[in-house]
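With one protein chain removed, the remaining protein chains of the complex are shown where they sit.
A, B and C label the chains in the order they appear, each numbered from 1.
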């Protein structure tokens, strides 16, 4: 397992080095107004929402599912909170708004879980419903406008700093929490069992439905927190664009991290690396000045390169060595 | 005979359920809106979705084999771009068509080879393919390019009269031919049956001595070919090439296929299901535009709700 | 009410039915545009069939086709892209339904496909932004550009117009240009990266207010003062942008007016009545400096 993560890690390092070569100051860190400031910090800060969503997605994918609705859920969370805050500047209003939003997200997760585990609808279609309708709901909440707020407490979630960006601290906290919960309880093993062989798990008495329900709720709550970060980062809720296509980034992060879309074994650390790789890639495009019209080609090449170095078969073919048996 | 009667429905149930729902939705539309119950509305459903029908047919192959192809929307865009800029540069129409179809199939072939030879998940490879194809569009031109070629325009605007005053376009004919061809290949040829086998269990198919490599790569070539053909139809439909055409169309295609009862895990499903799925999505849109009073957000919500109603009802019918 | 419909007016007797195919609701600007059209239709007594194309041209075409099917009296729409409208507009022409373009024209040799075009000129907006910079820049000036969605018409045209004007002054250089997808987060992320990779930034030119607002956040986070250390030019003049302009965080905004409703309804009535209308109706649009913004802000509707 550890060995498997070596390659994504190398890919990440290579990308960062590319930045260093083009922009020598990329790794430079300085303290400014009591917090760290620099290119790496930006990668962490901006990567936090993708990371969070990818964490939720990892568990969903481990059960053989997929959740396309996370982007819409993120938009709803931001919209609800900003509309609740309105013109208020008070911290308590902000917290109340966020609490309402997250509870709502949990409900949306329950809904996805109901469609998948209750009605037995294929996850991709089940969550497509919320992906479409959810964005409509977010726009309904904001009436199609970008709702701007001016609330210092709310700003902290996405743009605040406690030396490091608050957003990455939150994301890492959630990562730690999930890692702890899935390893220290039997949840991780049961999720994998359900993902690898649902029928065998059912006959072994595993509560597959509850587990599926749990992961969708978790994914939705993660998406909610990510939505708060996205909206808080610019102090505004943009129902239409917040979290647009982030589900694709999140799935990509999970897959780059070595988790198979066919379900089963998953790696949270892999997902962390995957999310960082994706964010670094985006930042790289901006920093090294790739022209917008070639951005996509550049991304395509990097993604394939990252995958090729990871694939044992490709490495074997490239180095003309027989696959080593250790 | 009774066994036949019992078996056929259970296998075709998802497709039949989708078709039944489509008919039902159409009935509701006719009852509610003036002018809905006309042959032309049905014909328009085909005219407006011909490219999606072709995409869904190609996607069916990939999904049946247990894979997924996210690149199709971008390949459609790339095809429109190649068509438009080729024609603008004065290439003859047949050359343009060949170039487009070759581009699509080659991309499919490359993706298939990478997926198979290096054992990388289809999701990533085709996502990279999606980036690449759209990126290539922008490399050709960031602006949209009009198609002014006479032949193209004539074909695009030609109307084929059907009995009852209903007209369709050549696109529809091509799309239906593609569906027929896809059905033939999937159900009547060794390749097609092997697609099902690989989707059912790849390791078993391998141990059964079936040519899994050919199939696993082949489905992506077919999907690439279908995407570029869909791109040609799209060029005819839009008479323009543009890098932002068909954004997110891969999701529509996947959704149509899955709504039609095909299992994303592979091995189970029919091309006709994909066709029915496209018609369902099209009907939802038609219903909404006939309603004509929905705000942007209610449009999204209603699309979601109608989608839910369709799949939930279909699910209950299939489960019995 | 309208003066009496043409012979081809739809089934609903005397009243005019308009089919309007909107692009989507991708920005606050668009939402304001939609709202204006819906409100004015009500005021003018025109029955409005509205559809949202979710940013997809093919959906717009489908909607137009369904309007033809429903025999509306007039069709209006904002084409996202210039190209690709001939087929469906030909169908409308065959069905004798007049067409009005709003917001943007189409690229067709056959001008008989539509009656008139009502809307702004994106290239002109870029030129206005360029003019202001040329007039206000002194010495070598490094500009960073926040582009709209790659390939989108406003992005291409606002870039073109701007470049056309600043070419006059070799001192002014666009040192970096990147797409921020017309969104605040996009603008902020790109600006953050620019602030680290560019040694000197004097001016930000953003293709819309939202990206400019995002850039302001990034500039503040870098410990600089937006509007002073780094000057900001944007396009649109939505309310949040005007507020920032009034606050001195933005230096100049080129207006792009979404409130086309009233003009559109007037044109529609004329077209349906068979009256002659000009082929091109330009919307009245201005520019705002910080002082003008302070004055105009209280009356802004969107």
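Convention: a residue touches a chain if its C-beta (ideal position, glycine included) is under 8 Å from a C-beta of that chain, and two chains touch if they have at least 3 such contacts.
The criterion applied here is as follows: contacts and distances are computed from a predicted model.
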UniProt protein name of the chain not shown, from "Monovalent cation/H+ antiporter subunit D", "Monosaccharide ABC transporter ATP-binding protein, CUT2 family", "Molybdopterin synthase catalytic subunit" or "Heme exporter protein C": "Monosaccharide ABC transporter ATP-binding protein, CUT2 family"
- request: Could you list, sorted by label, every displayed chain in contact with the chain left out?
  value: A, B
Touch with the omitted chain, as defined above, among A:11, A:174 or A:206: A:206
Message: So one chain is hidden, and I want to know which residue out of B:42, B:145 or B:197 touches that hidden chain in the complete assembly.
response: B:197
Query: What residues on subunit B make contact with the chain left out of this view?
result: 3, 7, 11, 184, 187-190, 193-194, 196-197, 199-201, 203-212, 267-268
Subunit A residues touching the omitted chain (full complex): 184-187, 189-190, 192-193, 196-197, 199-207, 211, 264-265, 325-326
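In this section, only the chains that are shown with their structure count from here on.
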Query: What is the shape of the graph in which nodes denote protein chains and edges denote touching chain pairs (line, ring, star, complete, other)?
result: complete
Message: Counting C-beta pairs in contact, which chain pair has more, A-B or A-C?
response: A-B
Query: Which residue numbers or ranges of subunit A touch two or more of the other chains?
result: 139, 144, 292-293, 295
Field: Residue numbers of subunit B (touch at least two other chains)
entry: 138, 142, 295-297, 299-300
- line: Interface with subunit A, subunit B side, in the complex: residues 68, 114, 117-121, 123-125, 127-132, 134-136, 138-139, 142, 251, 254-255, 258-259, 263-265, 295-305, 307-308, 311-312, 315, 319
Query: Inside the complex, what are the residues of subunit B that reach subunit C?
result: 33-35, 38, 40-41, 44, 47-48, 84, 137-138, 142-148, 153, 156-157, 234, 237-248, 285-286, 288-290, 292-297, 299-300
- request: Name, in rising order, each residue of subunit A that touches subunit C in their complex.
  value: 22-23, 25-26, 32-33, 37-39, 42, 46, 139, 143-146, 148, 159, 230, 233-236, 238, 240-242, 282-283, 285-289, 291-293, 295
